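Each chain you see keeps its place in the complex, though not every chain is here.
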């Protein structure tokens, strides 16, 4: 196990034991944070922030300086060549020839993967749109683990904007990886996205029990869904609401509050959507279930977390933020190969799911308008690529933004070998569609797209033309 | 006397002998500016500039690098989490956990005090709105002192925008502290603010003689007011205008020219207000009183100081700017505890004024719209706090922006002990108001505010309802 020359794009890029080795080194560095100035002496980190940031950027830069390294950087998209229409792949290749490691924040989902693919040096994702923010997740986990000793079997409540809060997407998967249970408490309309839920169920094997949000909205602790780790006793997930409340009396280990990411709302979404959601303050925290709860927040906060919690010993968010420096010091020095990870005798079991890949390079595209693969400057060179995460119903996951979706129409490459009249497309849910072998699949978003490529509708398609 | 771990928010935070110790170290560093790279080795300065700046930011950063330290920073408010609605207290706590010292420029008056209150590490105010800019004052004083040997008894003319030019507010108080005399020559409408004048008189014991501006505006050297240091012979201040001119023939030691800070004008203020004010050029400087005058300017200049002075030996402004680096090197290394201040046998007498504090946390607020204490994001946690700088007339000074003002209405907490009918409010200038003990005072901006808090008007208030 070596971390040298690897990139961190999603939290899945690190196994649980690799994460433990980052924690182990972070703890060591925390012990003498000003004595590490020879660890990365002479090395250069490029700090590429194409979206607003204070804490993440500054803590990465502080971490690199604490290690004795240097920083070059961009903190404003307007002042860069990206404003001249350059692709991020070109930017990655060039900055990769100047620096030893790249740290990237970018509004496009999947941007960090593209930069990692082209830079030629390690790349750390410091937030790519609403997708992931894995170093935030590392310091979140580190904070809980340091206070509680372990993550296994803990109950963590996730609170607020679980849709656009990218920090929570990484965190949810990481908590599952370490065997924690989760309570999802989203603001109305800002639930955990289906692709994250699907990944949880299919790859981590846990169970999700959803609750009726509208019924519980006005109550003090509006739980929308519960995730039970597979190694836990399964009672909770199978209980009705009343028993859930009984179970909660055992207490919540951490309440992870998030800000509503209004800047990511699409135009149709009301900005006032989360108005009625309860504020986390000392009164809210007076319930028995919160007696020993760590109150966490990735910060910045706006109104969702009251200042009266600052002086409460349960308020962990400033300690959590301070952990950003040692965690990032540990990560930088491991990826740069300046430190070796400690080895752990017993490794954690990893989710081992291998999905077939679909990358014909034409026809079907990612429907997520924020995905890097559909941006005008990037389509010139990027080949769309998808994992087939389910055969029935046929479901794709974009390898860049990890958005899950179902294509509309399919055909088979079998026609190559047969006569031209076999060059037909079908509805994805038709009987025939299900018979095509995975390696022969050709997928389309629309009928128009299929026809533009010379395919003709099959009988079944033409029978219901109103579906086009 | 130690300067380690202290903050510099206003020039008053340093005693005269502490300032002398900064000068002494600055001179030492100026002697070998490239040989100091081990002084702050491995330390991190956060350079937080939320307003435009070239020279201040760059000279702080150059100073830290000359000391062998590192810099992390923000130079654009748009690219930070403050744009997401974060309070500066949260920002301070977090950046304070990344860096060893913070340097802050911010448009809100009093912002540096808030950051110093929350950061947990030393904070240097690099300009907070129109309030103060103490390191500029240090290098201004250093420049005069280096050229003239001492500040005591010198005559310094302050020229231009004395209202919004924050550099002059710090400088005026510092010059008074060192026993210099001052001539105030403001552009019309841009006179020294009343709170600075009041502080000068009450705390430094000097005398102010005002002159009729309108009468003198078209003359070549339009003096608006004269400040005489208390230890000087008092003749000048008591003389009529003719004698002032006689006195001036002794010469002005320094002419401190400032740019009109149009960006701080409130909407009502005409941008063309200072049009007729004389330009400082070689012709202007041909008068006898300017024969040995040091011409100073905090820069940037626009039109108030002509380029023909650049080659004149009296032009000191580029030398003055260059002093920014050694002064800031000295200050950084002292506050970081990397250097110890030299001790001076004889200390200067310090103004010793202790005012009572008013901080009930409700009702009266600072009327300065630029004050940090009235900003939407800051009112969530900041408790308004005031010094009672005068009992009659009752006058408050905001502890954040140092703005002085008079509240409208008062009540007494005596009603707590009596019957409810004592819960009455009074005009601040009423007889009854003057009888309330300072520790019992409750202050209101308006009657509406008093009534909203359950107080009723006293007889005298209701007699003149048109005053509301």
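Letters A and B name the chains as they come in the text, with residue numbers starting at 1 for each one.
Heads up, the rule we're going with is that a contact is a pair of C-beta atoms (placed from the backbone, for glycine too) under 8 Å apart; a residue touches a chain by one contact, two chains touch by 3 or more.
Keep in mind that this is a model prediction, so the values were computed, not measured.
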item	value
Whole-complex copies, counting every chain including the 2 in place	3
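FYI, only the chains that are shown with their structure count from here on.
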item	value
Residue ranges of chain B in contact with chain A within the complex	41-44, 46, 70, 72-74, 76, 78-86, 90-91, 93-95, 97-99, 380-381
Touching residues (chain side chain A, partner chain B) in the complex	34, 37, 49, 52-55, 58-59, 61-62, 65-66, 68, 71, 75-76, 259, 263, 299-302, 307, 310, 318, 321-322, 324-325
